[in-house]
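Note that this complex is displayed minus one protein chain, with the remaining chains in position.
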Amino acid sequence: MVATATTVATAATAATQTMTYAEAVREAMRIAMRDDPRVILMGEDVAGGAAVDHLADEDAWGGPMGVTKGLVQEFGRDRVLDTPITEAGFIGAAVGAAATGLRPIAELMFVDFFGCCMDQIFDQGAKFRYMFGGKASCPVVIRTMIGAGVSAAGQHSGCHYSVFTHMPGIKTVAPSTPADAKGLLLTAIRDDDLVMFFENKVLYAMKGEVPDGDVAIPFGVADVKREGSDVTIVAISRMVHQALAAAEELAADGIEAEVIDPRTLSPLDDATILESVAKTHRLVVVDEDNPRCSAAADIAALVADKGFDTLDAPIKLVTAPHTPVPFSPPLEQAYVPSPEKIAAMVREIV
Amino acid sequence: MVATATTVATAATAATQTMTYAEAVREAMRIAMRDDPRVILMGEDVAGGAAVDHLADEDAWGGPMGVTKGLVQEFGRDRVLDTPITEAGFIGAAVGAAATGLRPIAELMFVDFFGCCMDQIFDQGAKFRYMFGGKASCPVVIRTMIGAGVSAAGQHSGCHYSVFTHMPGIKTVAPSTPADAKGLLLTAIRDDDLVMFFENKVLYAMKGEVPDGDVAIPFGVADVKREGSDVTIVAISRMVHQALAAAEELAADGIEAEVIDPRTLSPLDDATILESVAKTHRLVVVDEDNPRCSAAADIAALVADKGFDTLDAPIKLVTAPHTPVPFSPPLEQAYVPSPEKIAAMVREIV
Amino acid sequence: MVVTQERETEAGTAELDRETLLGMYERMVQIRTFEDAAGKSFAAGLVPGFVHLYAGEEAVAVGVCSHLSDKDVITSTNRGHGHCIAKGVEIEGMVAELMGKATGTCKGKGGSMHIADVGKGMLGANGIVGGGFPLACGAALTAKTLGTGGVAVCFFGDGASNQGTFHESLNLAAIWKLPVVFVCENNGYAEATPVHYHCSATDVANRAGAYEIPGVVVDGLDLFAVYEAAGEAIARARRGEGPTLLEAKTYRFYGHFQGDTITYRTEEEVLRFRERDPIAGLKRYLKEQGLATEEELDAIDSRIVDALDGAWEAAKAAPFPKPEETLTDVYVSY
Partner (left out) sequence: MVVTQERETEAGTAELDRETLLGMYERMVQIRTFEDAAGKSFAAGLVPGFVHLYAGEEAVAVGVCSHLSDKDVITSTNRGHGHCIAKGVEIEGMVAELMGKATGTCKGKGGSMHIADVGKGMLGANGIVGGGFPLACGAALTAKTLGTGGVAVCFFGDGASNQGTFHESLNLAAIWKLPVVFVCENNGYAEATPVHYHCSATDVANRAGAYEIPGVVVDGLDLFAVYEAAGEAIARARRGEGPTLLEAKTYRFYGHFQGDTITYRTEEEVLRFRERDPIAGLKRYLKEQGLATEEELDAIDSRIVDALDGAWEAAKAAPFPKPEETLTDVYVSY
């Protein structure tokens, strides 16, 4: 790990602009694509309207959520490639291209579709370097949407970053803010390994201050989103905001929660989490993913081993239940960890 | 959970026969197929030599390891179906057949191939019941080989049951002995949900006493493979034997380890694990799978929450490293948790 | 191997009596009315999530499903409302499901993309493009193994024809001679991507040759053309002669999903297809042939609208599921 906290500090002091999470993602791609002709973008309708004669590129979709809108105008259809609906085909092509000289960004529209292309990810791209004795690399970024909250139902709302974090050879990134989205995606694109980049669809419209220019955020460096002394809350992706809301609620009662956003799950910044727990003696992990063999469980296991002696209370997890994501709004609301649930869990152990 | 400890006790007192793990697996299929014409078996060369005129069924492969040998003779090629190499196709067909009236057993030759068919498993079969409001079921068993130890290298040696345990709607079973293999597979085939059944290739040749006849072992009931008072070792699949060997080694030094085999990871018998830790106050989890977001981490997280007050020491995990499975024998040996490593880890906390 | 069916609208209707024809008309109008209302309700904020409308493609679902009964199984797509209605799923439950109500077909757990009614042989709309191919093979395998006499029909889009599951399933169905019919609804686009870009075959049905099974192209805006070709394919499947790939050239009148700005289609193209509206065509035929008067058809239409309005009123009045329902229906037992 070459990353240092200094890099992060530098980023924080740079000039900023207000933009949405979606814009920040796009901005990172634009910077990286300007910078390096080997960076290409491919996916279903990432440009939109390929081979439609009457369509001006500025009117093209830019993805179903418009996240990649405008990129085809600047970089052309040779670098912003619409693919057929053929996840194993085009994700695998991105992997093969990465192993032979390009640095592709491939968009897997929803993470729930990983079952259509997982072999090419975990079994091919992620294992090349190891199986080939260190003589290959696979610098591909797979951007994908996660998260419940828009009634997208059982096959368009999952998280499942745990599945990728489990797999050796993959790096996993889950930004919670526009600034993190931009900075981490820049790092992801320049990284020489296979990176899964999880964008939370509920956060796309969220606005925030984002440093200008080419300011990358290193992997493996957690961000303390809120300082506190009474309990450590580690929260992932959108759950950072639920945790911060819970922390506000708790603060009203005099409970000061420290909220840590690991930002990358693989590599994981063990040290920051363990240091925080050494200070607060209590841990709650908040994860929107299903609970079994989850990132939440993984972080709990880390602390139950390396941080055991500093713990004063059981480690609590607040996660989605062990169920698929329901469609109906009241069910979906019950499914996603809420600030209330988080606060209640904290109260159980403080 | 309708399972009771009584059922297990009954099984234990029945007449037995010595057979290998592979034979026990076959025996369970034979019993279930005799019992119910809706049970069929499908997979690549599960019969072998389909449509080869000169081949007598008794000379057919019965799978690359011979595990299903003889079944086509008894049940014919309409119930023991050789498939093309088409994992999404035939696993998905098994899922579709299960949702419409059959009770298929599908053989995914190596678990490493799950990336070729995962959508049909976790996103279709496992979610039907929930997405359809409880009005469907999917009684399919997917048998698959796991485990390192025979130099099958990076794409034929994984475990990855954590990935399936993570997924709601799936049950996961990982027998460690011939008796458990038979009893649990019988339950799996009669179960009305989607079951992933993980057979460890290194155990196929292992012999053991297996109860005669139609004696099923319920899901969600852990088996205490060795009683002890000083430390609880929870071990999965082949790791049960590594843990038992470690326990013998430790016993020589007066350390009595309790070795618990969860047998099913989903559902997990929380109670047996927590009771044991309440007695021993120490936990080591042994898992041949990669460590991140693993079943080992999951069990650690369970105990770090619900068993925290009974713990006297950090929870230790002994797992494979966060690497693919290497080919070379000395590397593969270093990869798989050994009795020595387990014993050393126990000594760290006892 | 590919047969493009050239036909007169009159052909093949000899076997169809008035009652059947009016039944098919009714189903098609039901679908259209359902979709128009769903679009409006979505815009009004009554329907959460993603909604993909089937309007324009009614002749395909109805032409095919008119040959099926409850013992026959269909798999569907994320554009599944039409298939549901054509297969006999109750409208009341579907409307409630769109709203996420406890009275929905799936108790509100599935929503638009996952409406299913296994008892009616409807194995679910599907949020995964290409997800239905293997499932249809499985349903056909059940029919074959248990000797039920049933067939399976897999509806899929032009975009889905590039998924690996298409290939794996057509091969499997071919070598096992499964009683299944693969019905491609080629509406010219996969989202914003036109078929001539994403698909290397001029006709999707052309791909049947790779499996040495029949491939048939029909005009998907012509109910009778679909009905006839589907009838042959389904009869063939029932006779145990294996699968058919049937491609219906059709068009979706709305965008890919509600909210789509549809910049990728010209106004002229949309109008050209709207002029060939399959329901208007059938209506004209019924009147020309003296099978129904304008008034009779209007009466059917009103009945459907009334029933649908009633369904919406009922759904609006129905309760949402209780939060604890989140935890049920994951397993049969656990």
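All chains are identified by letter, namely A, B and C, in their written order; residue positions are counted from 1 within each chain.
In the analysis below, a contact is a pair of C-beta atoms (placed from the backbone, for glycine too) under 8 Å apart; a residue touches a chain by one contact, two chains touch by 3 or more.
Just so you know, these numbers come straight off a predicted model, no measurement behind them.
Considering the whole complex, the residue from B:P37, B:G76, B:G213 or B:P321 that touches the absent chain is B:P321. Only one of A:A136, A:V150 or A:A245 touches the absent chain when the whole complex is considered: A:A136. When the full complex is taken into account, the listed residue touching the unshown chain is A:A94, out of A:A94, A:M239, A:L274 or A:L317. Summarising the interface, chain B meets the missing chain with residues 44-45, 48-52, 54-55, 59-61, 64, 82-89, 112-113, 115-116, 150-156, 321-324, 326-331, 333-335. Against the chain not shown here, chain A presents residues 1-2, 38, 40, 78-79, 81, 83-84, 86, 88-102, 104, 119-120, 123-124, 128-137, 168-169, 171, 191-193, 220, 267.
Across the interface with the omitted chain, chain C contributes residues 162-168, 170-172, 174-175, 197-202, 206-207, 209-213.
Going forward, only the chains that are shown with their structure count from here on.
When chain centres are set by their Cα atoms, the one at the greatest distance from chain B is C.
Measuring from the averaged C-alpha position of chain B to that of chain C gives a distance of 40 Å.
Counting partners per residue, chain A has 112-113, 115-116, 153-155, 321-324, 326-327 as the residues that reach two or more other chains. Within chain C, the positions touching two or more other chains are listed as 104, 106, 108-110, 114, 126, 128, 164, 330.
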